[in-house]
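Could you have a look at this structure, given as structure tokens, before my questions?
Every protein chain of the complex appears in place save one, which is left out.
Up next, chain A:
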Amino acid sequence: MTDGEAAASPASAEDVEPVWTKSERQLRREAELRGRARRSISVATASTIVVAVILVVGITSSPGWPRVRETFFSPEAFVQAVPDVLRGILLNIKIFLIAEVFILVLGLLVALVRGLRSPVFFPLRVLAVLYTDIFRGIPTILLIYLVGFGIPALQLQGAPSDPVTLGIIALVLSYSAYVAEVFRAGIESVHPSQRAAARSLALTHGQTMRYVVLPQAVRRVVPPLLNDFVALQKESALVSVLGPLEAVRQAQIHVASSFNYTPYLVAALLFIALTVPMARFTDHLAARVERRQTGGGTA
């Protein structure tokens, strides 16, 4: 030990070494707590059963139920739709994985541009503000129509015409505006004293961003970013309006040929299967960030 720590241990502690045997009082306390825990579990179980029974009875006793069961919960239609919808969801996965990469890059770029101070960048800064304002305001479905039908209509040389590509472009434009704001919030959450310390070491604005502010900001915004990606996963279904054979489109085709809505249920279940693990992972990361900030805090 090179520090004051060694001196902190008092010499007298060695004489009296307290030994702990659980007292009567503590045993009674623990028995009471165990009793309460048992009661909590019984109450929770009972109330869950009651709610479930009310829901099931309420829905199945409604006058239209036999009809609904037939059109939404048909086992035959379910089995028939699974292979195609499953093939469709692979396209959804491809769409959001590609979109996410571009969203991260564009979102970060827009956030950084908004933080630039030099007057040279004034027009860029204005563009960045306009971009986030406009694209956060347009409903995603409208943006998909605008990009999906508007860009091909321009008949520009080399402009993409493939509906998947156009759908990805629309999703990137829409979500990057949100992600830019998430990044900006992260950048602003880094305490000004960190910037002061970096500037006092003569780091430039760019170096301060790159080595000091961004690494801390990015760590903090991972949970909200993943939350946006959970939303993106299911919104990739909106691309179906342009026609590519993704999960919802595949389900639609089955519905159109059989007049049975069960394929939509298949698609819904597959989307849930995708987003639930992502959502749990997000919770896990958020909890870890929380622990870091409260546990590791001020030393």
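Following the convention adopted for this analysis, contacts are C-beta pairs under 8 Å (C-beta built on N, C-alpha and C of every residue); 3 or more make two chains touch, one makes a residue touch a chain; residues count from 1.
What we mean here is this: contacts and distances are computed from a predicted model.
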| item | value |
| --- | --- |
| Hidden chain of the complex, named as in its UniProt record, picked from "ABC transporter ATP-binding protein", "NADH-quinone oxidoreductase subunit J", "L-lactate dehydrogenase complex protein LldE" or "Redoxin domain-containing protein" | "ABC transporter ATP-binding protein" |
| Contact partner of the left-out chain, one of A:Leu33, A:Ile59 or A:Ala196 | A:Ala196 |
| Omitted-chain contact residue, chosen from A:Gln207, A:Gln252 or A:Thr275 | A:Gln207 |
| Residue in contact with the excluded chain [from A:Gly35, A:Pro83 or A:Pro215] | A:Pro215 |
| Those residues of chain A which, in the complete complex, touch the missing chain | 2-5, 8, 193-194, 196-204, 207, 211-212, 215-216, 219, 296-297, 299 |
